[in-house]
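The other protein chains are all here in position, but one chain of the complex has been omitted.
Entry: subunit A
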Amino acid sequence: MLEVVGIKKVFTSGIFRRRSIEVVRGVSFRVNKGQTLGLVGESGCGKTTVGKMIVRLIEPTAGRILFNGIELTRLDPRKLRKLRPKIQIIFQDPDMAFNPRWKIRDSLGEPFKLNRLVRGREIIDRVLELIETVGLHPEHLNRYPFELSGGQLQRVALARVLALQPELIVADEPTSSLDVSVQAQVLTLLKELQRRFQFTCVFISHDLNVARWMSDRIAVMYRGKIVEEGKTESIFGSPCHPYTRALLGAILVPDPEAGRTWRIASLNHVSPEVNLEKAGGCSFQDRCPHAEKICREKEPPLAVPAPDHRVACHRFKDLVPVQANVTGKVCFL
């Protein structure tokens, strides 16, 4: 369905003295039809850039993106525009996702007008249908974006995306700017709609609880690379990479008596601007509590610790193979 093969993105600036920073350094994954891949990682690890490259808002520097077997990266502009409606994106900040001078009605009608799907009165009918699909009132159509709450706007964003009956939706931290209770509502809606319309989803998040609840598979990104990837259960049940373990240790558990499965790892803090090209070896070496000589010399290859599970670490075998006694309950409050 969606296959991403070794995509890279280098941002450059300046005309006389070119400076460049490699934000995404070779990311590969695949998502099967109707499934959800959770892309998690800290701020600045390149997960949003990956999402934007999939919907072709950013041109990848290298690599291939295959959608239903069609290579998006080498498509001529006309064919790309035909394919665009099939691949949609939901943004992190719902306040900025709508033209502030348009009423919700106009924003929701935009996909129909742009793609000449329907015209005239029929647009109004479809817009009404959409607004009800996402659980809002037709009265909201006459409001301006600033008159709606973040949760309501994110619902409208979902409606606008659904207008084109996409096969793939990239959800770029759709709930990170919302209150926790509203988060749950929006996520439930997203899941419900996915069941109903059968779209594939790339769910970008820095919140592991949310990603776990949403995704069939999880890919953990660190500094522009995927360090661990596998089924949600195996990532949460038996994480292999020290970074994944540290992330899991940072999850807040609502029960103070429960204790933690993973202790909070004290990682050395390193500024993300550290020049990566200079340092060879594993990109996590300077923060990793288990780093050894080999980690500084050689980049870790992808190893397969268990079926359908990949990890990029030299030392995952030496780490304590803790079998987590995770209850499996996800709690939003």
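Side notes on the structure shown:
Everything that follows uses one rule, which is that contacts are C-beta pairs under 8 Å (C-beta built on N, C-alpha and C of every residue); 3 or more make two chains touch, one makes a residue touch a chain; residues count from 1.
One rule holds for everything that comes next: contacts and distances are computed from a predicted model.
Per UniProt, the protein behind the absent chain is "Peptide/nickel transport system permease protein"; the candidates were "RNA polymerase sigma-70 factor (ECF subfamily)", "Regulatory protein YycH domain-containing protein", "Peptide/nickel transport system permease protein" or "Nitrile hydratase subunit beta". Set against the missing chain, the residues A:Arg30, A:Arg84, A:Arg126 or A:His290 yield one that touches it, A:Arg84.
One of A:Ser20, A:Asn99 or A:Asn142 touches the chain omitted from the figure, and that residue is A:Asn99. Although one chain is not drawn, the whole complex shows that of A:Glu147, A:Asp179, A:Glu192 or A:Asp308 it is A:Glu147 that touches it. Considering the complete assembly, subunit A touches the hidden chain via residues 15, 52, 55, 57, 81, 84-85, 87-89, 91-94, 96-101, 107, 110-111, 114-115, 144, 146-147, 157, 160, 164.
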